[in-house]
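Heads up, one of the protein chains got dropped from this complex, but the rest are sitting where they should.
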Amino acid sequence: MVYNYYPGCTLSTKAKQLDLYAKKAAEALGFELAELKEWQCCGAVYPLVQDEIGTRLSSVRSLAAAAAIDGKLVTLCSACHHVLKRVNSDMAENKEINAKVNAYLELDKPYQGETQVLHYLEVLRDEIGFEELAKKVVKPLTGRKIGAYYGCLLLRPAGVMQFDDPENPSILEDFIKALGAEPVVYDYRNECCGGYIALKDKSSAQNMVSKILTSAANKGVEALITACPLCSYNLQVNAAAAQPLPIFYFTELLAEALGVKEEV
Amino acid sequence: MQKIGVFVCWCGSNIAATVDVARVAESVKSIPGVAFAADYRYMCSEGGQELMQKAIKDYGLSRVVVCSCSPRMHEATFRKAAQAAGLNPYLVEIANIREHCSWVHKDKEVATAKAIALAKAAIAKVKLNTPLVSGESAVVKRALVIGGGIAGLQTALDIAEAGYKVDIVEKTPSIGGKMSQLDKTFPTLDCSACILTPKMVEAATHENITIYTYSEIEKVSGYVGQFEAVIRKKARSVSVDRCSGCGICSEKCPSKKAKSEFDQGLRNRSAIYIPFAQAIPNVPVIDRENCLKFQTGKCGICAKVCPAGAIEYEQEDELVTQKYGAIVLATGFEPIDMAKFGEFNYEYCPDVITSLEFERLTNAAGPTQGHLVRLSDGKKPKSIVFVSCVGSRDTTERGKTYCSKICCMYNAKHAMLVKEKYPDIDVQVFYIDVRTPGKSFDEFYRRAVEEYGVQYTKGMVGKITEEGDHLLVHASDVASGAQLSVPADMVVLATAIKPAADARKLATMLTASIDTNDFFTEAHPKLRPVESPTAGIFLSGVCQGPKDIPETVAQAGAAAVKVLGLLSKDKLLTNPCVATCNEQTCSGCLACEKVCPYGAISAEYKLVNVKGLKERRLIAQVNEALCQGCGACTVACPSGAMDLKGFSNKQIMAEVDAIC
Amino acid sequence: MLAAQSTPDKEFEQLIVAFCCNWCSYAGADLAGTARRSYPANIKIIRVPCSCRVNPTFILRAFLRGADGVIIAGCHPGDCHYTSGNYFARRRMTLLMSMLSFLGVDKARLRVEWVSAAEGNKFAEVMTSFAETIKALGENVKLRDLRCKK
Partner (left out) sequence: MHLTEKEEAAEILRISGVKADNCMQCGKCSAACPAGAKMDILPHRFVWELMNGRVNNLAASNTLWQCLSCFTCSARCPRGVDPAKLIEAVRLSVIRKQGENRLNVDELPAEIDEMMPQQALVSALRKYNK
């Protein structure tokens, strides 16, 4: 199986590991991530108002490109996934946005939101299956207490993202279980890390991150996993007074459990 | 030539403000057959009816059309009025120019034109109406009440007291319902069990009442006055006759891991169990899923210890068939599931509980003997937060759009009971609005604030987190516009209520209407609140909509009165709008028989007059007592022989022609 | 896609016939009235005991007489007052729709909807959306008996 793949800008620079481990793990699991030829930055934040058309265009170009191949597009970065998925939903549901975007882009075939945007985790859960994944694990992470840090963008708004229960998600816990480790549920796993506020107001980010880390540590979490480069950054850099925890991209643990981490 | 009278109602300004009623009357006058047309302020009033009756006599009217509100509202009224003036009641047609016209259109021109079109359709139809005569059917003098909570018990008792037989079918092992789980009741704070148990005993000992517990309705057929229900008596595995209720079996039962349904899962029960001390009947039931004897074949201890030899492992479900004149639905409610509301941490924190769990926790007969303690560590809480509207007034797919109605009052009750017993516990209630209409209700709530010092904060709770050994309630204070983080040892969620899970299944079985929330629909929201639109089906208690105990009891009594009104009749008039077969054209193919849901059509050899010759042919025969008048057969009939009285092919075709 | 559609020279006066079953949809229409939920006035309701009472010939007759659309509204599946009438209606109307397609008439001119007695809002929404569909489809020219044209 070959999936169209949208890496996004951060995965080519600061978050290379997220991308590399994902590709290695995919190989071990028997699928391939084929990078879209000419993808552009998704814009990092979803334009929340209806009259922002220009900021939706780059996402639509990638979505349309995937539609022209086989109609599936796999993402890894939470932000890219969020933006692509929501813009895609606008193209399918919002007549006004659809008409304006198509009028501007003049694609060969008007784009109607037909591409299925899949997060890498959804590929694992829905296309491969965690049970299958568990069978392919060669170095189970037995005894490790891992906390899933979901953050915001994968889960909310649930109606559009259709990813998991936004208040009580389980996909990452099931993933951790499949790798042989012990998932630890803590209260702040779906709370915001502060995101881009780290630029303008570090203390806000520090306040939020310390709540997350403390909540996780109190439940006995030994390491956190995430799918988002910005979350990963905040959790590491803005820990402030809280006890720091090792932060991994989920793909790194995946590669480790599949025995392909060393190859990177 | 027909002489048709057309009466256009103003309905005060309800119709007249949007429809030019005079113009409607004027414009139909020229239609052939219309002998009289007039408009009147209120056709349903005595004056309006007199106007119609006078016109029938003065003009020798043979047909009547009333342009007014929905026929579902006043068709019966106008038919009766016409009948009093000597006209067959089925020669009256209604043009619905209120609900379907004046109330949904704003432009007077447009609405008037539509009203005229609807009047013309009714005139076209009424020309083809034929006089119809109702048949009669007998009434079985016995009522069925589905549900043995306070609603069902009250309805059954009222019917039984009037001298009629009633059967109560309750799906759990005991009657009593949700009220038996409650500790105290608002606004009087009297003990729930103290007022309920006497009623349970009264019902159980009443000579006119038969109670089927641990039983469910399997099937219902028939119609008003003549229902037939099949009741499945689930195998109790214990003989009701021999058991003395001593309880040794439960005590000795080695399987004690099942969650007690009655205690909301807060304690375990044995596999053979009586749900609660005052249960009626006071006879245990074996929960076969958890019984070692049934699961492994080994054990059998209960049979060995039972001094009465009442244990019957070989018992099987039993089906009882019974005829009833009327059926009352009293299926009650249950709290919604908290699974979709992860932000309240109900799944992970034992000290976040629902209000019904709180009732069990404060009940002297409950799992803690009434001692208010935390489920996590058994310690007495120093502070409790109550959260209102959890899932109520929620238009997202997580919750219920309606107000659950009882929560504001029980929150005040719970808060007050805590303060009364433990003045040192801090109690805070978070609310969106406090809704306390009802006798002595607002006074009750204010007492919690003014006398007991319960802190009421307007604002919703957004998240509950665990911080060490206590909880942190993240809420907002809407009045001051601030965020609050309130430490609490226990949080009680006032969860929305929803109709019992089997309501939908019963609605389908009984063809009783149900709304989008699965509450049973009443025949009219104001004027017929305890009747289902389906004749002979009545509604009692929360299955019709959220209610507290006083309202439930009042409605239960009202439902009983309606049942008595029905049972006191010896005969009922049947709907004369039934199918009829034209023997001349019937080919005897019996396509009609296959689609009839009531088995009302049979085949019969008959001598038929064909072009002057008598011929013996197979003909479809309609049993008018069984036919309910749906008309399925009329469409299935390939020869067009089958027709429906009151909604005949010609009549509907005439309406189509008049409209198009 | 929208641009491909030609706009008619002038608004045509649509005519829509709605057959409503007495127990659910007619009551739903009543509720729409009680709740003052507006819908286009060119929808005229004919009361039938059950959606299964609607003979396909009534519908064809309406089209012949110049109706631009016909809608059958009945109880939700499983909720039929007569247990199974709406299932008959559904099957019959599916067949009628394919016949309409065969005749070269857009089958969207005929619609079957389930509206319960409690769904006043839905009744108004369904009628409004059907009227929009018919408006987009334009006048019923194909099936109309031109001699019936008023």
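Chains: A, B and C, in written order; residue numbering restarts at 1 for each.
The rule we apply is simple: a contact is a pair of C-beta atoms (placed from the backbone, for glycine too) under 8 Å apart; a residue touches a chain by one contact, two chains touch by 3 or more.
As the structure is a prediction and not an experimental result, all values here were calculated from the model.
Although it is not drawn, the missing chain touches A, B when the whole complex is taken into account. Residue-wise, the contact with the chain that is not shown comes from B:V478, picked out of B:A235, B:V478 or B:A591. Remark: the omitted chain is touched by one listed residue; of A:V2, A:C41, A:A103 or A:V138 this is A:C41. The omitted chain makes contact with just one of the residues B:A162, B:M460, B:M509 or B:A535: B:M460. The hidden chain makes contact, of the residues B:E202, B:E218 or B:D394, with B:D394. One chain of the complex is left out; on chain B, the residues touching it are 343, 389, 393-396, 398-399, 432, 458-463, 474-478, 481-484. Of the residues in chain A, those that touch the hidden partner chain are 8-10, 13-15, 41, 43-46, 48-52, 55, 77, 79, 152, 155-158, 166-167, 191-192, 194-201, 204, 207-208, 229-230, 232-233, 236-237.
The rule we apply is simple: only the chains that are shown with their structure count from here on.
One finds 30 Å separating the Cα centroids of chain B and chain C. Between the CA-based centres of chain A and chain C the separation comes to 46 Å, rounded to the whole angstrom. Taken in their complex, chain C has these residues touching chain B: 15, 17, 22-24, 26-27, 29-34, 36-39, 41, 44-50, 52-58, 61-62, 65-67, 78-85, 88, 92, 116-119, 124, 148. Remark: chain B residues 339-343, 345, 347-348, 463, 465-468 touch chain A in the complex. On chain B, the positions that touch chain C within their shared complex are 70-73, 96, 98-101, 103-107, 110-111, 113-114, 117-118, 121, 507-508, 511, 513-516, 521, 533-534, 577, 595, 597, 628-632, 634-636, 644, 647, 649, 652-653, 655-657, 659-660.
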